[in-house]
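All protein chains but one are shown in place.
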Amino acid sequence: MKRKIPVLITFVVGSVLILSVFFPPIETWGEDFSIFFDIIAVFAFFLGGGNLLRIHTKKAIKRQKDWGFSIVTVLGFIIMLIAGLFKVWNDGGIAGDVAAPGSLFQMMYNWIFTPLGATMYALLAFFVASASYRAFRAKNVGATILLVASFIILLGRTPLGTYVTGWIPKSLSIFNIPDLAIWIMTAPNLAGQRAIMIGIALGVVSMSLRLILGVERTYLGVDNE
Amino acid sequence: MSWEQTFGIWLAAAFTLGIVSFLYRDNIFYKVCEAIFVGSSAGYWFVTYFWDNLYRKFYLQAFDPVSPHIAPWVGFILGVLMLTRLFGAKIAWLSRWPLAFIIGATAGVYMMFYFVSNAMLQIGASIKPVFVGSFGDIVSNVLIAAGTFCGLVYFFFSKEHKGVFGGAARVGIWFLMVTFGASFGYTVMSRMSLMLGRLDFLFGDWLRLIS
Amino acid sequence: MRTREIIAFFALIALILLAKYVLPHPMQFSPTLSLIIIILLSLTFIIIGVLTLQGKFVERRIVFIYVGAALTLPFFMQIELEVPISPEVQSAYDQIESLNPGSKILAAFDYDPPSAPELQPMADAFMKYCFHKGIKVIIMGLWPQGPQQAGQSVEAAFEDDPALRDKIRYGVDYVNLGFQSGNEFVILRMGESFKAMFPADIYGTPYDSIPILRNVKNYSNIDYCMNFSAGKPGTQEWVQGAVDRFGLKLSAGNTAVQAPMIYPYLQAGQLDGLMGGMAGAAEFEKLTGYKDKATTFIKSQSFAHIVVIVFIIIGNMAFLRGKTERKVK
Partner (left out) sequence: MKDYHRPQLLFQIFILPLVVILSLTSALTAQEQPVIPADSIIHIPAPTSNVVAVDYVYDRGETVELTWNLSPDDTIGGRIDGYELTRIEQSTGKMDTLEVIPAGISYYKDDKLTHGHKYAYLIRSVYFGAKSSPVSSNIITPSIEIINWRLANLFAIAFILCGSVIYFIAHAKKGKKLFIRKIAGLEAIDEAIGRATEMGRPILFVPGINDMDDVQTIAGITLLSRVAKVVADYDIRINMPVSRSLVMTTARETIKEAYIGAGRPDAYNDDMVRYITDEQFGYVAAVDGIMVRDKPATCFYLGAFFAESLILAETGNSIGAIQIAGTAQPAQLPFFVAACDYTLIGEELFAASAYLSNEPKQLGSLKGQDVGKFVAMIAIVIGVLIATLAELTGSSSLENLSEFMNRLFTIVS
């Protein structure tokens, strides 16, 4: 019984939502699902947040390696929670907008959250260079095409490209690097994108059916009989 | 500049340098930044979920004085079932129901969504006359149609990549490689501009070395 | 704390003090000095090339140093670069150019501070251009921080031309409806009614009492839409939800990583124009005439691109060197 009901729920909910596209009276059920999901996710967060607190406090108490940083994480979590749930220094009080300027929550967001997130994201500038240095090597035909296509786009998307091939006459403009870069983006790139997108759609259809028909059940901790 | 702003800028600069130090190697400055980031961001998202979803989407709708909605209660009940995991294995299996609901709904909603936007529209967009417009357009159109076709051949599962079929599959992977190379090259620019944003902060707002 | 970490800490403090109190503000290298720096750096590339051919391969942290230098030094150099205009940015600009004063643009801000460096310059140029052309802007966002970024664009427009501060009135010439969660379902619902998704603006004023929104019920009552997107939900969802279903006319500004994925929609005619990454921002700044950050950033980007290109070449030299070595063995 424990395993039959979840599979049944998945089947019923899945098939109803697939068919809801075709039947106007139940057309908007797909949209309602997103609200249900958001509410369930908040409850699930109690498990997640609880796990975070448990692991880091256990690590701090037992003085395992790097236990000092666990204390910092727990403190950061609790301070942010208090600042947000009780709307500390928020002009609008408890009814004010949680991200109101001047509130502790928004201050912590601007001073801690944004610089850390933006800098972590910015590390990509270095990683993209080291990945290009390491990975773009003409090992085989595929890798060479990857290298050449990236090379042309790199040149084409900055003023550099115009300098290198600016002299090519208008008639042969396709070989002018910036135009070649745009052509690569709009023709071959498009073909590859389309093949991948169509493939993804078919993959999603097949996997969704496997989930709904109960062929794929491992996610439920249900062993395949 | 108020003292808060100066303190804020110095703190942000310290965090920026702490994260960048990871490029050299893992060190104490990075560990501090990581710990603060993990803790504060987890708190941020819980607060956002609490006010956006629990308060606005559930409480305001379910207890709306004018027309209380029933639908949010479905989410609430399934949410409570999720919490049964906390009370021992005897009733923890109940938490599988909301999971089954989510997975079933996601499979149902996204199947049609992906099928319409990725498959139907992209196939529809591929069906257009080839010999139209200038010579350049003709070459592009032929390439797009052939590339999409060969790309699909590459993804074919039930036939070995041999002979003519193998040839088409190889042309397909070449098109995919052009797509990957182009996207990679195109994004090098955006990644650089992210770091520019940080450098503009460090040398502009913080050290005031640039206007 | 290892000793190296302590030394690094104090070295950093010294550098900060030097920068804060010793160096001139703002620091500018003369054109000749700039040229000398460029030549010196280019020479070091040759040294690395020779080392690679001798089998001593350069490790990734050297690449990091070069990228850091290529991004930072141009800030202080006085050199000019000419920016070519691509067709998709031109058509995005032409679409807005064709709107006559008083028409309404829905500006969807779907990005956050981490992706602001690329999209903020576009948004700033867009806001300045709309305000000066008398186009009314309806701001909303599918990302929590989107509307805040829009506020920064409005502020940038006012700073750039203080006369705008009293000419442009909130609620009449522009409105900020704030963030609404629900991703693509918000877009679908807005097809029926904006008010359903945004009962009030970011300051809590009810929808009906905002002059600019008086006869704006849904997409059919606005003249154009510009979407600044850094991922999901973003331009793809706007195309699927608003263009395909409600025939909304749309142009978009995307981070460079998103742009390639959006090209199919441009090609299929679902999207009028597309500004990709910093180059797109610099082109749009040039077209609208409001040159700002993107124009200066494009210099650093070009140098960084050169570094990446050179290291791709060096990487292949290392690969060939390795291959001949394997053949010799």
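For this structure, a couple of remarks:
Residue numbering begins at 1 within each chain, and the chains themselves are lettered A, B and C in the order written.
We adopt the following convention: a residue touches a chain if its C-beta (ideal position, glycine included) is under 8 Å from a C-beta of that chain, and two chains touch if they have at least 3 such contacts.
Just so it is clear, the model here is predicted, and its values are computed rather than measured.
Taking the complete complex into account, B:95 is the one of B:16, B:53 or B:95 that touches the chain left out.
Shown as candidates are B:37, B:58 or B:97; the residue that touches the absent chain is B:37. Within the full complex, the residue among B:17, B:94 or B:153 touching the omitted chain is B:153. Screening C:114, C:253 or C:273 for touch with the missing chain picks out C:114. Where subunit B meets the missing chain, the touching residues are 19, 22, 25-26, 30-31, 33-34, 37-42, 44-45, 82, 85, 95-96, 99, 102-103, 105-107, 110, 112, 114-116, 119-121, 123-124, 126-132, 145, 148-149, 152-153, 155-161, 176, 179-181, 183-184, 187. Residues touching the missing chain, restricted to subunit A, are 21-25, 27, 34, 37, 40-41, 44-49, 51-52, 55, 66, 113, 116-117, 120-121, 123-124, 127-128, 130-132, 134-136, 146, 193, 196-200, 202-211, 213, 215-216, 218-224 (touch as defined at the top).
What subunit C contributes to its contact with the hidden chain is residues 60, 101-102, 114-115, 192, 215, 217, 231-232, 244-245, 257-258, 260-261.
Throughout what follows, only the chains that are shown with their structure count from here on.
The chains in contact with subunit A and with subunit B alike are C.
Note on chain placement: the centre of subunit B and the centre of subunit C lie 18 Å apart, centres being C-alpha means. Among all residues of subunit A, those that touch two or more other chains are 30, 35, 38, 114, 117-118, 120-122, 125-126, 128-129, 132, 147, 150-151, 154, 157-158, 185-186, 189-190, 193-194, 197.
For subunit B, the set of residues touching two or more other chains reads 23, 48, 52-53, 57, 117, 122, 125, 179, 182-183, 186-189, 191-192, 194-198. Touching subunit B in their complex are the following residues of subunit A: 2, 5-7, 9-18, 20-21, 30, 32-33, 35-50, 52, 66, 69-70, 72-81, 83-85, 98, 105, 107-129, 132, 141-143, 145-154, 157-158, 174, 181, 183-202, 204-205, 207-209, 211-212, 219-221. Those residues of subunit C whose C-beta lies close enough to touch subunit B in the complex are 1, 5, 8-9, 12, 16, 19-20, 23, 25-27, 61, 64, 67, 71-72, 75-76, 114-118, 144, 181, 184, 236, 239-240, 244, 255-257, 259-261, 264, 267-268, 276-279, 293, 297, 300-301, 304-305, 308. Touching subunit C in their complex are the following residues of subunit B: 17, 21, 23-24, 27-29, 48, 52-53, 57, 113, 116-117, 121-122, 125, 179, 182-183, 186-200, 203, 207-211.
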